[in-house]
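The complex appears here without one of its protein chains, the remainder shown in place.
Coming up: subunit A.
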Amino acid sequence: MGSMNKYFFKDMSVMFGRSMRHIFRSMDTIITVSITPIAIMLLFVYVFGGAIETGTENYIDYLLPGILLMTIGSGIAYVAYRLFTDKERGIFERFHSMPIARSTVLWGHVLTSLISNGISVVVIILVALLMGLRPAAGILEWLGVFGILGIFTLALTWIAVIAGLAAKTPDGAGAFSYPIIFLPFISSAFVPTDTMPSVVRAFAENQPVTPIVEAIRNLLANQPVGNDIWVALAWCMAIIVVAYILAMRIYKKL
């Protein structure tokens, strides 16, 4: 086991390098992941935005956090797909019969998910800046934004690992992401929750997207984040713990 630990990070970097090559050789994954959120952003800012009362001057400042979460939601579908492909092609079996720590295979995918979603997020933010985003955030606030988004990505990635390992078909591997992409619509991501009927509002205010969106929005506006950031982090950590345990349980049985 000693030799395995010695090589853990080296092996993981090989795994990571491999799946990053996948990303750069099929840039379409980054483009597909970014294009829908950009379209929704255009639609909401230039078509619906004028009619939405958010209490902020600039609707895109209000809208961006939700769009970023949708981007990550569609990005992790590819994580599940890549895992599914490795499982089906027997690539896991090849790695597992080699003298390397088993978990490096998974961690390579997880790390790739963080980086590739990071790239998509940066693309979206650049487009939003072109569309008139005017964040008041300083460096610390930006770090906070990326921190929350990173932890959110990690949480969704472990869900994606479950989906990818448990799926029977490639379509099945990605299907879990649809509800996640849809979740921001029933939150404070697009419109304030005040005007929603009470049942919907209760759901919207108590699901994880709302505190995450609120925390990011306040950070970007350089406003106090209050409790939202802790609720947001608690949600993400809870998802990470549960999804990680489930994912590892499935992975061990492979």
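The criterion applied here is as follows: contacts are C-beta pairs under 8 Å (C-beta built on N, C-alpha and C of every residue); 3 or more make two chains touch, one makes a residue touch a chain; residues count from 1.
Everything below uses one rule, namely that contacts and distances are computed from a predicted model.
Novice: Assign the chain not included in the display its UniProt protein name, restricting the answer to "LemA family protein", "Small basic protein", "ABC-2 type transport system ATP-binding protein" or "Rod shape-determining protein MreD".
Specialist: "ABC-2 type transport system ATP-binding protein"
Novice: For the chain that's not shown, point to the residue among A:M27, A:L42, A:M98 or A:I250 touching it.
Specialist: Final answer for the missing-chain contact: A:M98.
Novice: Pick from A:Y7, A:W107 or A:F146: which residue touches the chain that isn't shown?
Specialist: The one listed residue touching the chain not shown is A:Y7.
Novice: Which residue numbers on subunit A touch the omitted chain?
Specialist: Its contact residues with the unshown chain are 1, 3-4, 7, 10-11, 14, 18, 21-22, 25-26, 89-91, 93-100.
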